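First the structure, in the form of structure tokens, and then the observations on it.
Each chain you see keeps its place in the complex, though not every chain is here.
Labels run A and B following the written order; every chain starts at residue 1.
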Amino acid sequence: MADVIDSEVFLAFSTYATIVILKMMSMSFLTAYFRITRKAFANTEDTFTAKTPEEKKKMLRVNDDVERVRRCHQNDLENIIPFVVIGLLYTLTGPELSTALLHFRLFVGSRFVHTLSYVMALPQPSRALSWIVGIGVTGSMAYHVLTIVLRL
Amino acid sequence: MADVIDSEVFLAFSTYATIVILKMMSMSFLTAYFRITRKAFANTEDTFTAKTPEEKKKMLRVNDDVERVRRCHQNDLENIIPFVVIGLLYTLTGPELSTALLHFRLFVGSRFVHTLSYVMALPQPSRALSWIVGIGVTGSMAYHVLTIVLRL
């Protein structure tokens, strides 16, 4: 275990994986923030601040800002989790530290750009490019893993 | 490998991670149960029990109970997967068994309370509190990981 933990690549992977997962989790707070400020909820029990049944009903609605953050969060789930899984397997193949760092930094950077592009609705192709860079990094690591470990 | 597998913290992590993932998977069955009993489906090929085209069309609808379970399942994905990833890295840093157990038990307990609060629509803040406890545990482990492994 000491070997795994002491490898510089594993320490770097742990750092970047933790940071990007924390970024993903922060979307929950952003959703909660928009739900409360926009008064747009999905569950009746969340509308307890309403004084009248009409107000209660009005608060159960879909809001564009909330939906935008939720789509961004969903995109994180679809891209960050594959990065973490493939990145762990990639790390265990013992790649060069510099190559690994390039992959990790590029991915984490691209996801921060992606979130900014999404939440601030920046003009395309900012979001599309940051998304494709992230997929490219994960794809490159997956290719590296398969060339080394392939056992069907 | 024997070292990793034999560590008490790793065994505890494996146990709690497996239990909470199984809990998450059980939401699929609850969704299927509500879809069948409420006759509310999302795909035309799922309405094969319908006798007439009108009945078929009527079964393609959104149902509140189904959507509630699906939101609960989505919240599981957004919270339990980060716990598993960060929890694994946390376990590999070799924490004290008692501290680790406190984290794992608190998280898994909070997610069971969260599911009950969500599916039974218990009054707030039961769901909000159980959600924040889970995030707190994962955040605490993430902080611990970053203080030990940080390599940017």
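Following the convention adopted for this analysis, a residue touches a chain if its C-beta (ideal position, glycine included) is under 8 Å from a C-beta of that chain, and two chains touch if they have at least 3 such contacts.
No experiment lies behind these values; they were computed from the predicted model shown.
S.K.: 2 identical chains shown; how many in the complete assembly?
M.R.: My count for the entire complex in this file is 3 copies.
The working rule: only the chains that are shown with their structure count from here on.
S.K.: Rounding to the nearest 5 degrees, give the angle of the rotation that lays the CA atoms of chain A over those of chain B.
M.R.: The best-fit rotation has an angle of 120 degrees.
S.K.: Quick one: report the Å distance separating chain A from chain B, using the average Cα coordinate of each chain.
M.R.: The answer is 17 Å.
S.K.: Which stretch or stretches of chain B touch chain A in the complex?
M.R.: The touching residues are 3-4, 7, 67-68, 71, 77-79, 81-82, 85-86, 89, 92-94, 118, 121-124, 127, 135, 138-139, 142, 145-146, 149-152.
S.K.: So in the complex, which bits of chain A are touching chain B?
M.R.: Contacts found on chain A: 1-2, 4-5, 8, 11-12, 14-15, 17-19, 21-22, 24-25, 27-28, 42-46, 48, 73, 77, 81, 84.
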